[in-house]
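Shown here: the complex without one of its protein chains, the others still in place.
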Amino acid sequence: MFWQQVVNGVTLGSTYALIALGYTLIFGVLNIVNMAHGEIFMFGAFAGLVLATKFNLNIFLAMAGAMLAGAVLGYLMERLALRPLRRRASSHLAPLISTIGVAIFLESLALRLFGPQAQSFPPVFPGGLLDFGMFKISYVQIMILAISFGLMLVLRFGLAKTRLGKSIRTTAENIETAGLLGINTGKIIVFTVMLASGLGAVAGVLVGLAFNAVEPTMGVTMGFKGLAVLILGGLGNITGAMVGGLILGVAEVFTVAYGASSYRDAVAFGLIIFLLFLRPQGLFGSQEQQGGR
Amino acid sequence: MDFWSNPYYQQIAMFIIINAILGISIYLTLSTGQLSLGNAGFMSIGAYTSALLTIKAGFPIYLSIPVGGLAACLMATVIGIPTTRLQGIYLAIATLGFGEVVRVIILNLKITNGALGLSGIPSIGVSIGKQISAMGFGNGAFGLTVQQLGNFSVIVILLMVLAFFVFFTMRLNNSRIGRAFAAIKADDHAAEVSGINTTAYKLLAFFLGAFVAGIAGGLAAHITFYIGPKDFAYHRAVEILLFAVLGGSNVVWGPLLGSVILTSLPEILRSAAVYREMIYGALLVVMMIFRPEGLLSEETIRLWKNKLSRNTPAKAVDVTRRTS
Partner (left out) sequence: MISTMKKWTVGVMVGMMALSVVGCGNDSKPAATGGAPANAASAKIGVISYLSGGGAAYGEAIRQGLELARDEINAQGKTKIELVFEDSKGEKNEAINATNKLIHKDNVVAIIGPTLSGEMFAVGPITNQAGVPIMGTSTTAEGVTDIGDFVFRNALPESLAIPHAVKKAKEKYGLKKVAIMYSNNNDWAVSGFKTFEKSLKDNGIETITIETFADKDTDFSAQLTKIATLKPDAIMVASLYQEAALILKKAREIGINVPVVGNNGFNSPQLIKSAGKAADGSIMASPWFPGKEDANVKKFVAAYKERFKKEPDQFAAQAYDALKIIASALEKSGSNSDRKKLRDSLATIKDFPGVTGKFAFDAQRNPAMDVTVLIVKDGQFIELK
């Protein structure tokens, strides 16, 4: 059972990691936690669902479509809820509260649009299960792992090597200096938000596929777990988000497997409350970033 | 107007007052510029502790509620201590997480009865009603039934608790502690540099907020016969936040106004019930963009004060005087 649970944990963890990536990207560049990220994730799942069922697109096209939808949603959020706040230089709590508002709005909108019933994707790989003796893994799980890791690697590479990636990192480091260096920080911010939201949307489709259920409240718990991973890995740290997500997934699954399944949902936050005592900057964060106002 | 005697309005009034107390709890933490998203969690600790003390240990209600508040305060140390020395975002997320952890623990402990919740909690109104009957007014007095009199007494008691907290907060704001809070809220670093022990003050504000939320929880438990884990979910924490954000996060009257509006509005707009959450969400965003300090700000209060103190023109000129 041990290896099977490891596989379960890593699969779950890779979805957490994907969500955390979205949070950490936005935090890095805007210095705010986007509390609405979980809802964008959920809308992405629905977008993918609608594309796959109403328009009968194949799953990969549906995922791409969902990514686009997520990016658009992210753009709207940035434009309508966040940019006006940057102009007014309001308190550092204002964007946080604003994104909470966006989250609540999106969740209830989804309930009205899609109804409360859970819906499923059409089966992608019917009956596909690979048996390796010590553990079994389904094709869907393999696809999820592949896409999650693939996206994470592309992101890392992109941020490190491409010009755009470097601009993003510079803006994240210090927005004024970046501006002085000639980077169009406004455009970078918009792009980063769209990228993060797109990633969140794809994560939504993957999770919807993995667990066979897409419903309007799926963003709330996932969002919370993503927040936990954000702190676990370190605010603004990409590697931290990836590793943190995997750790959380495995920890949760092992809590169920070898401990009490009823405490599963407390693992995420129990971990970070514990971590806050010892190492508040997270596993990979650098010492006490007082990241700009 | 029969609203003092109609139990429908009496109950709403009770909810308004409790929400006002909750609003003050988040106001206290906000007065140092910190956001606590876990006040629903503290409320639940206060509620469960006091309810269990009343049901299982036979404590009198007026004793179990303050103990509930203290229990909430105690739990506040768990997250307060590590996070108050960090950036505000840590406290926000940690309190959010704390609320969730509390919820899961409540679901799993035998003593809290898990998802089934605690029912049959002695209600303040009913106890008072019994005493009224015992005093010989079994058929009511002043044209009101025993139940209505009981409810009315509960409202009076709640108002007294609210008044106490408001008074306390106003005195706090005018004291040295209050000025330290304001300094920290205005600029954390500057305050630290000028010698204020920001961590200690932030912790104090956080404790106070938790205590008040715990008391509100205890009171809430003893007026509705039943509490369950669902009553203290994340959405409740956001609702409490909304009281302060809408009503005004800089003045103690703000959350009071916020709670009056947000508790009575759903009753007035029952037909729009399905859109309520959407409106709340949009409201948060709009308020942050156009009036982040909330409806009641210090200027608004000063304006009204000047208008009301027509007789003393000297006060109207005294612009530097601190309002609360």
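To keep things simple, chains are lettered A and B as they appear, and every chain counts its residues starting from 1.
Basically, a contact is a pair of C-beta atoms (placed from the backbone, for glycine too) under 8 Å apart; a residue touches a chain by one contact, two chains touch by 3 or more.
Keep in mind the model is a prediction, meaning the values are calculated, not measured.
K.L.:
Pick out which of A:Thr53, A:Thr239 or A:Ser262 touches the chain that's been left out of the picture.
P.N.:
Here the residue in touch with the unshown chain is A:Ser262.
K.L.:
Out of B:Leu63, B:Leu116, B:Ala186 or B:Ala200, which residue would touch the omitted chain in the full complex?
P.N.:
Considering all chains, including the one not shown, the answer is B:Leu116.
K.L.:
Among A:Glu39, A:Glu78 or A:Glu215, which residue is in contact with the omitted chain in the full complex?
P.N.:
A:Glu215
K.L.:
Considering the entire assembly, which residues of chain A contact the chain that has been omitted?
P.N.:
1, 4-5, 8-9, 11-12, 111, 115-118, 120, 129, 136, 138, 207, 210-213, 215-218, 221, 252-254, 256-257, 260-262, 264-265
K.L.:
Which chain B residues touch the hidden chain?
P.N.:
1-3, 6-9, 11-13, 15-16, 107-108, 114-117, 119-120, 123, 145, 147, 166, 170, 224-231, 253, 256-257, 260-261, 264, 266-268, 270, 273-274, 304-305, 308-309, 315, 324
Convention: only the chains that are shown with their structure count from here on.
K.L.:
Using CA atom averages as chain centres, what separation in Å is found between chain A and chain B?
P.N.:
The answer is 33 Å.
K.L.:
Going by the contact rule at the top, pick out the chain B residues touching chain A in the complex.
P.N.:
30, 33, 35, 78-79, 81-83, 86-90, 92-94, 96-98, 100-101, 104-105, 107-108, 234-235, 238, 241, 245, 274-278, 280-285, 288-289, 292
K.L.:
For the complex, give me every residue of chain A touching chain B.
P.N.:
Residue list for chain A touching chain B: 32-33, 80-81, 84-85, 88, 90-98, 100-109, 111-112, 220, 224, 227-228, 230-231, 235, 260, 262-263, 265-266, 268-270, 272-273, 276-277, 280, 288, 290-291.
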